[in-house]
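The complex appears here minus one protein chain, its other protein chains still in place.
Up next is chain A:
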Amino acid sequence: MDVNSAHDSTADTSAEPLYKTDDPRRSCWVCFATDDDDNTDPCWVQPCNCRGTTKWVHQSCLQRWVDEKQKGNALTKVACPQCNTEYIIVFPNMGQLVMFLDTVDTIMLKMSPFLAAGVLAGAVYWTAITYGAITIMQVVGHEEGLQVMSQAHTLVLIVGLPAIPVMLIFGKMIRWEETALLILRKYTPKIPILKYFLPSFIYQEEPEQQNYAGVPSLVDTICATRVFCSALLLPTIATFIGRLFYESVPSKVQRTLLGGITFILVKGILRIYHKQQKYVQKCHRRILDYTPENIKRHPHPLNATRYTASGPGNPAPSPSNSLSPNSSISQGLYGSQSSLSTESSTSSHVVVPASL
């Protein structure tokens, strides 16, 4: 490789006799050393339009400053912080091959994010198409499904198949149980028949609890993975339930549809019931006095370990080693805890819901 000395910036400046004579005491604006200070003969540059004290700078000091400004990217342009002149930074010519490799390197660096995104999008698309095809075969039947798909137009397949999982997920986002629950809460106290069948929906919040408007309530947030899983599993479950309960229906598609509707309805009703019970449970929550009998009745895991760690050389047993023989007391305490949790699912140290 030939090193072209004409491009070498150090060669440029050292071959310039004019500046050496015109300013007898140069000082570097980075390290502040002057000509008098230097024992060795450093390389000076005058890289911008500046005059006066910021006219001269050591080549090595300026290189360091440029490194600091570029922060690792050797192609960033750097300007003088005083006069805003862009520095002329040149690299020695290392030959055609290096130049070519440089170009390839840059192109690859710029392309790779797009390529990666493309590959990822393609993978997601193919997965969606496969899922759509499997779903159709599941709902219509294996042979019939293949027949339907081979008869359909290519464009319909390309767009329609991936749309199946997308539509399922969007459908799952409709939170109809929420609306139904609100309607039930609103109208149950007014309609006598409903009042009789659904007594827990008559419940009104206690006025003192209503005052805390800013307190976060127990509204469950939409969990992405949960929505994803239940949306994509819906066709399988629908097929299964259809086969189980609607054996008499001749059409396979109708059977699956009926199964799906049954599943969604039953699940929705259970969910509404669960949510309402949780809501009532939360409203009846009480915090107990910290008295000895209450501590005894509702032991906390931390308290339990505190009691068992009474011996000086006996390390506090954690729940994980509660099977070891020397922690029989803690086992007993955990036992009483678990018997308590059968009464209510949210039992903890002092927060105990009243019986429903």
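As a working rule, a residue touches a chain if its C-beta (ideal position, glycine included) is under 8 Å from a C-beta of that chain, and two chains touch if they have at least 3 such contacts; residues count from 1.
Just so it is clear, contacts and distances are computed from a predicted model.
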item: Missing subunit (named according to UniProt) among the choices "Cytoplasmic tRNA 2-thiolation protein 1", "Ribosomal protein S34", "E2 ubiquitin-conjugating enzyme" or "RNA polymerase II transcription factor B subunit 2"; value: "E2 ubiquitin-conjugating enzyme"
item: Omitted-chain contact residue, chosen from A:F32, A:W126 or A:Y187; value: A:F32
item: For chain A, residues in touch with the removed chain; value: 29-33, 53-54, 61, 64-65, 68, 81-82
